[in-house]
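What you see is the complex with one protein chain gone and the rest in place.
As written, the chain order gives the labels A and B, with residue 1 at the start of each chain.
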Amino acid sequence: MSRIRSESRRVSLAGAVALGLLLTGCGAGDGAGGGGSDTLIAYTGQSGDYQINFNPYSPTVIDGPGTIFEPLFFYNVARKDKPEPRLGTAFSWNKQGTELSVTLRPDAKWSDGQKFTADDVVFTLDMIRKNPAMNSTGYSGTAKAVDATHVKITFDKPSFSDGPQILGRSWIVPKHIWSQIAKPSEDVMKNPVGTGPFKLADFKPQAFTLEANPGYYGGAPALKKIRFVALSGNQSGADALKAGQIDWQTGPVPDIENVSKNYPGYQAITVPMNQTALFTCSDAALGCTGPQTDPAVRRAIYYAMDRTQLNALAFENTSSEISPGFALPERDKALVSARLTDRLAPMQPQLAKADGLLRAAGYTKGSDGVYARNGTKLALTVKVVSGWTDYITAVSTLAEQLKKAGIKLTVQQVSWNEWSDARGRGQYQLLIDAVSQGPAPDPYYPYSYFFSSRTTAPVGQTANPNFARFRNARVDAALDALKAIDPQNTAARQPYYDTIQTEIEKSMPYIPILTGGTTSEFNARKFTGWPTEDDLYAFPAVWGRPDNSQVFLHLKPAK
Amino acid sequence: MTSVIPPSSGLEDLPPGTEPGALPPPAAGRRTGWRAVLPAWTPKLAVGLGLVVVIALFGLLGPVFAGDPATIRNIGLTGPSGDHWLGTTQTGQDVLDQLTHATRGSLQIGLLVGVMATALSALFGVIGGYAGGIVDEAFSLFSNVMLVIPGLPLVIVISGFVPADQRGSWTIALVLALTGWAAAARVLRAQTLSLRNRDYVAAARVAGEKPWRVICVEILPNLLPVLASQFVFSVIAAILSEAGLSFLGLGASNSSTLGTMLYFAQNGFALQREAWWWFVPPGLIIAAFGCGLALINLSLDEIINPRLRRPGRGRAARALSGSSRKDAVRSTAV
Partner (left out) sequence: MRYYARKLGFYLVALWAAVTLNFFIPRLMPGNPVDILMAKLQQRGGTVDPSVRRSYELLLGADSGDSLAQQYVSYLGNMLHGDFGVSVSSYPAKVSDVIGQSLPWTIALIGMATLISFVLGLALGTWVGWKRGSWLDSLIPGTTVLAAVPYFWLALILAALLSSTLHWFPLLGGYDVSLSMGWNRPFISSAVQHGILPALTIVISSVGGWLLGMRNMMVSTAAEDYILTARAKGLRPSRIMIRYAARNAALPSVAGFATSLGFVVSGSVMTEQVFSYPGIGSRLLQAVENNDYALMQGIFLVITVAVLGANLLVDLLYGLIDPRTRANN
């Protein structure tokens, strides 16, 4: 039940890594459930047994995207890298963004020995388009094979922003096998055949093993075996890590700042990725009710919170600063708008500003220290999933902080089921959650998901996923414009990013709290080649697909 | 669901009349009248009552003297000291302060469930057993169905129907009561069936007493020890079950109980960090309280079944000793 999303710790990374290096000499216990020194044991947070499913287009796939089935290119969401070639070697857009040409690798083979060709790519894309149940990328193009190694994809309208989905998240499958499957969306692919660096070796409900693919075009990976194990959650993950039974997991562990000391041979890395925010049901015209529909109240909360204390008490200092324009302060540094009032949200409370905002909005402080307007108290409720202890701690702390600003905040813990329902239908005043990223290192994606009027719905209907019910014509127009501008052309894109960020800052439908860090712990004594803060070649979350495959490709058994 | 199985659910299910007239009149033995329903004073009872009273006082009066359990300090996870007798939690909250409030919360749930479950089981067991016929069939059917009702989703369902700002321990208490009365109802039904055929009950009926009067005057007093034992038992079961649900993250989330305290300790990696002062005390309080109640229950058993009371060989007919037992054992009935 606990929050699987890594609520991890922003250790000073460099420090942790350095310490780890110093300690590589001393030993951890041999993994009791381990499987030899060349097997990497990964724990993805799977709770309960695995049910076999290697269909990369299934929502319940247990692994395969990236490891068994490859995309054309790898997009690193953690850093602004050029897409890394996988099955493709190069791609280019025409000027209007309506035609995408991809050059494929000539030497790739399926793990059953057949040759990989452009026909497989065309087949895969056609299959996605023909099966709406598999089309989780919104792909709407038409693919044609020019020759064995060239594919041309055409679109009706400019589609630059669809590129990362098509190139980076479409898992290419073998035509000679999948064309025989009647319902590809419902097949579990017990014997997956792919072009990827790994093949399925063995499946058991408690664990499955992938092994190096000797016929891989890049040569068989140095990492020979990967075993994914099922445990029962964060606590058992931490126990198994302590016992040396897993080599890589993403999630919290006790005393995260001292991983390399507490777990000899292990290191931790924290990557800021998802932006923690108070989601507000913001638009009264769509049916939201409560004081939070007033932007002044949202902005007052923004100024009243003590982010330093929140980070220390709730997030063990693994979170980092956040920009009110929702571009990631580190990864998207160049994109953070200069026109924002605050480039970064203040880490200390600014009660005077909060007071000013509320007074200007017509609120007056009552004798009990709580603001009121027209006889209605400034009282809000915030929903949090019971069991997400760091978020619970965060909102409880926030309640104390807001009290000082004359705002009454009541915490409501609700079940996971109820929370996701309330979030979708907008039946809440405030809730704590995270704004998540898209398929490429570009804030365009979170903007288009969470801030577009096209992805929202009136209260009572499910928003998908603009849960805050935020609607702003200028933001919509900017998003449309961005869709038609080549992502490489940053100069042309920046004005639109500026517009979006300033509009968001003005309205604050998602009240920024902090940028949450994703922490992973890994066995640096058994394997080398892990991502570091200096060389963040992939987002180092073990559950990230295809990110984890990129890490697997870089790993080598030590000695 | 049930992690440990009620070993004797079957006992309660003795079909009606298995031992007609077998239940010894509670007055059997030396003591008569109301004194019979009071347990004999034994060391067991003394220890049991002692534990229960001390913990109840702790939960009742503790919060008055304790500080605010929510106060956050910058001294996370420190061991017991002069300032914080039981150390602090991860966020620097005082464990002892929390313990007092949590004890109160758990006792409240236990009491609520005890009352509700006992009332429900009396209603369905006694009335069903006394009325017989179609009413009995319907009530037994209902108890049987309730016995297999899945508690886990019921918690979520019932919580969902209560407005979020009114939730608290009583929501969880309601779920536990609803899923916890059925086994007891079957014991009571069996006992009622046997009492119903007693001469004095029959006499009252023939004399034209109204059914509710017969039940209240002739039957209920004789069932008191059983009811008391059921009550005590459902209090233990409720506190244990609430702790179990909390462990799964489905507990009384908006109120402070020993279960939620354990849950936070567990999620704060208290065990892994060897913060025993955070993890051990809540469990010990539950264990001590449960143990106290169980000892009281043992004494109650001796009333229900006088043979357990005094060594030697009473000539009383074979008793249904069944009542004690579905015992103490279920850690979570949900």
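The rule is short, and it goes like this: a residue touches a chain if its C-beta (ideal position, glycine included) is under 8 Å from a C-beta of that chain, and two chains touch if they have at least 3 such contacts.
Only a predicted model underlies this, so the values are computations on that prediction, with no experimental measurement involved.
Participant: Which of B:Asp97, B:Glu218 or B:Asp301 touches the chain that is not shown?
Facilitator: Of these options, the touching residue for the absent chain is B:Asp301.
Participant: Using the document's definition of touch, tell me which of A:Pro264, A:Pro295 or A:Gly424 contacts the absent chain.
Facilitator: A:Gly424
Participant: Taking the full complex into account, find the residue in B:Leu77, B:Ile127, B:Ile215 or B:Leu240 that is in contact with the omitted chain.
Facilitator: Per the contact definition at the top, the residue touching the missing chain is B:Leu240.
Participant: Write down which of A:Lys157, A:Lys204 or A:Lys404 is the residue touching the left-out chain.
Facilitator: A:Lys204
Participant: At which residues does chain A meet the chain that is not included here?
Facilitator: Given the touch definition above, chain A has residues 1, 3-5, 32-35, 44-45, 47-49, 51-53, 58-60, 132-138, 165, 169, 185-188, 202, 204-207, 227, 229-233, 236, 239-240, 242-243, 245, 273, 415-424, 434, 436-439, 445, 449-450, 454-455, 462, 464-465, 539, 541, 543-545, 547 touching the missing chain.
Participant: Even though one chain is hidden, which residues of chain B still touch it in the full complex?
Facilitator: Residues touching the hidden chain, for chain B, are 1-11, 13-18, 20, 44, 47, 137, 140-142, 144-145, 147-150, 152-154, 156-157, 160-161, 236, 240, 243-244, 247-248, 259, 262, 266, 271-272, 279-280, 282-283, 286-291, 293-295, 298, 301, 305, 307-308, 311-314, 318-319, 321-322, 324-329, 331-332.
Methods note: only the chains that are shown with their structure count from here on.
Participant: Which residues of chain A touch chain B in their complex?
Facilitator: Going by the criterion above, the answer is residues 1-2, 234-235, 238-239, 242, 252-255, 312-314, 381, 383, 386-387, 389, 393, 396-397, 400, 410-415, 417-418.
Participant: Would you pull the chain B residues touching chain A in the complex into a rising list?
Facilitator: Spelled out, the residues of chain B in touch with chain A are 70, 72, 74, 91, 155-156, 159-160, 164-165, 167, 248-251, 253-254, 263-264, 266-269, 272-273.
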